[in-house]
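Below: one structure in structure tokens.
Heads up, one of the protein chains got dropped from this complex, but the rest are sitting where they should.
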């Protein structure tokens, strides 16, 4: 599956915010692109824009596998500039400080996990953006296996395909299918321009009903 | 349903805190007045005291309703000085920055939602107190409908009637029925005065058993 | 049940962190020693190391018990230097500011509750480390009863025996059975020494696969 | 709010089944009309078709209300021929044998509760169709209050308006908005006719892909 | 802890049903005596009346314990005539066919588990009443440990003391504290006598409101 990576998309996406991108996807008929609300950033300023490198995780069958961490390490080593690692639902701790160090070196822009992380204070100290379901100190060894990367996965109850655009900020995580990326970016950039005017009108006392009727923005 | 709004209640309530008000309601036989614990403030200093303007929300039947946001805007425009908007259980994001701007202009003291908000960083930046179940960037349009405001609702597994007094701080959200407001405020003000002495005795080493036996406060 | 309390254990444990201790317990065959991930600290710097004083809690049968708070106060008054109070699953608020004051006076190093606390801002202000499932302003009176302390309990889906060593930090809470304390401490101290080298290698661009193959640490 | 009650609708609806009605509503753009899957019949043959009489329930504020069961009894006494009582989310047991007896006398065709029932074996013995979230022997007194009937409610995460058509069978519960009742019935009756042919073809070995391509039915 | 075992209590209790006993306990101020609704009988006719022999279960620390099943077997061997085994919250399968055989031999009247069972079809075939949270084929070995029996426990979110009276039928499981057993039985026997009349009146068309006003029974 080859997906387009236009040179300006990541830069433009990083200027937007998730609420406006989610609204535009709604209007385009993509109404299930926002990850479940329990996937949260480790720190308030965390923001990610980039291309999904997906990782498919399953519960481990054996406590002591023959080749520990094999699939997880292969996924980290496959990361390229502007990638966002997106990890399917798992119960233990998938991530940590050492992997953050390795990922950042490869140009990875952040990690989104429908699971847990550890070494949390050190990752926050690095300023490396991780969005996850929670924090847990249990190792992944003997708990999780990676069956492969860059496969279709489900993360936060949303289908994520390799190469989808990911935008994550304090309001959540949005998945933009590659096929509608340009259309989404354009419409979102337009919508942002309209909001400043409405905000000013409401602060001056215009009724919300009136403001929406006049500008069509809420 | 007309409810009393005594001029000093909101001011007196805002001097108290939820734990002491909850204790007093327990003693008066109102043992289910605290919202479920997953309704939390967006920032630690958030505090609200005021009169409930209730909003009844249902899942939307249609993705593209004829009159978008109609009931939600009507509820916002109905807000008066010292009101607290209290919103029934819903699955998407009910609130945002522009509505916060409109609500604050009308004198609304804060919002309590058994649901989600977005534009979260901007709302925190405004210092506008919002208590909610979480953060999600999905629009309410085509997900939620407001069937009316100032009706009896359930929020956080507690019945809330229009005009009930609401107190919200870092320990949670308490609903004070209008009919016992004066009695509750008086008893709570009295209890606060007793706690300073006990705190001092415990810090000096009095056993907890002894302190409770002597002062009846814990 | 008498358990060993070696004089250096608490000091050495407090130099470690939960992720490394959890890894060592895994290797020793203790794979269920980490509390459920929804038990979190009230503030990021909270850290506890000490011996478990366990408290067994049940839902109250009567709203107005003959001897209010009796078992809870007895447990607090039984606390000794270097103890950590560990409380079994409960639905209301078990803890508060006054009890924190009493516990600290007795040398208690912190509290871990599979339940809720209140007076949260004051406890944070004291810097007293509390790990809990959440915050709720409801009193324990008429909601919870303590049937005894220093009994075997379940907290966060982990069995905790009186005198077990407890380590809690931002990554979670780990229970070290008394019988393997010395062995666990030694192995954890050794593992910490190896991690600095790996971190440096990854930051210099060594692949994660290569680093794990060479040093066996992740 | 007056809604249409066409004389033939209930009879025609009772000849259909929920899966085919749900499919038709999907095609008409009503994609959230099926109650949550944990609302199940008390016995496999239970089937209901009729008009919703909605009941709005809230948690009780007081253990010993002045007028016990008042709103609940009023709702039962308001039932008319061909009504289905539909009850909003509640935590205790809303229904029982005596109320079933009273409801049946009034021509009520069944009850759908986002909550619990008791006297379950007796209700099954009567053959009175009740769909509910579960079985619990706790009385509603002091646990639930009815604030009114024939108001908009949420039941099983679906908005239900007074007078909506309800169809319930072993596959679930579907809500047909009054405004699209005729259109839904016609399309569902048509779809049923096509399924017999497809079933026969698949039993004779036609591939599922081929059958769907040829007949457009699955 | 010695508790009374009056010779007629079990026989009288077995003539009653859970809904009426629960109502009486409510009136006596015991409002939290009904187990959580997900604890259900394996077959509809299952009914138990007897004295609680409580079992305290914790998650296993080690996969291969030195003395497998030790506490579980000791609890089964301690069963006496008219006992009901009541087991605290656990995640795996606590019970099976062989233990049912052993328990029945000792005169045990049934088992209530806030956990799972296996060998389910064989237990149903024996007609041995088991109430549990579900069915799961995983062994308890290396998953659960019994720390002791005849201790205070929590089962289905209700405190159960050794010797409490247990009544379980298709409507749920009720715990009658030993201290109010006689009072509860008397009031329940009285209430049952009143219900026959009301049932008849409602079937003859008396309004539910009128019936409750006249007889005070619902």
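Per-chain numbering from 1; labels A, B, C, D and E assigned in written order.
To be clear about the criterion, contacts are C-beta pairs under 8 Å (C-beta built on N, C-alpha and C of every residue); 3 or more make two chains touch, one makes a residue touch a chain.
This structure is a prediction, so every number in the text was calculated from the model and none was measured.
List the displayed chains that the omitted chain touches in the full complex.
In the entire complex, chains touched by the missing one are A, D, E.
Of A:158, A:174, A:188 or A:208, which residue touches the hidden chain?
A:158
Of the residues E:121, E:179 or E:200, which one touches the chain left out of the display?
Once the missing chain is taken into account, the touching residue is E:121.
So one chain is hidden, and I want to know which residue out of D:34, D:90, D:123 or D:137 touches that hidden chain in the complete assembly.
Of the candidates D:34, D:90, D:123 or D:137, D:34 is in touch with the missing chain.
What does the interface between chain A and the hidden chain look like in terms of residue numbers?
With respect to the unshown chain, the touching residues of chain A are 29-33, 56, 58-64, 89, 91, 145, 147-148, 151-154, 157-159, 177.
Can you list where chain E touches the absent chain?
Counting over the whole complex, chain E touches the hidden chain at residues 63, 68-69, 73-74, 76-77, 96-99, 101-102, 105, 116, 118-121, 134-139, 141-142.
Could you please point out the chain D residues that touch the chain left off the display?
Against the missing chain, chain D presents residues 18-19, 21-23, 26, 31, 34, 37-38, 40, 44, 169-172, 174, 195, 198-199, 202-209, 211-212, 217-218.
As a working rule, only the chains that are shown with their structure count from here on.
Copies chain A, chain C: same or different interface, half of numbers shared as the threshold?
The interface of chain A with chain C is built from mostly unshared positions.
What is the distance, in whole Å, between the centres of chain C and chain D, each centre taken as the mean of its C-alpha atoms?
Chain centres of chain C and chain D, defined by C-alpha means, are spaced 48 Å apart.
Using mean CA coordinates as chain centres, what's the gap between chain A and chain D in Å?
Computed from C-alpha means, the inter-chain centre distance equals 39 Å.
Among the residues of chain D, which ones contact at least 2 other chains?
In chain D, the residues touching two or more other chains are 63.
Quick one: label the inter-chain contact graph as line, ring, star, complete or other.
Topology of the interface graph: other, matching no listed pattern.
Which pairs of chains touch each other?
A-B, A-C, B-C, B-D, C-E, D-E
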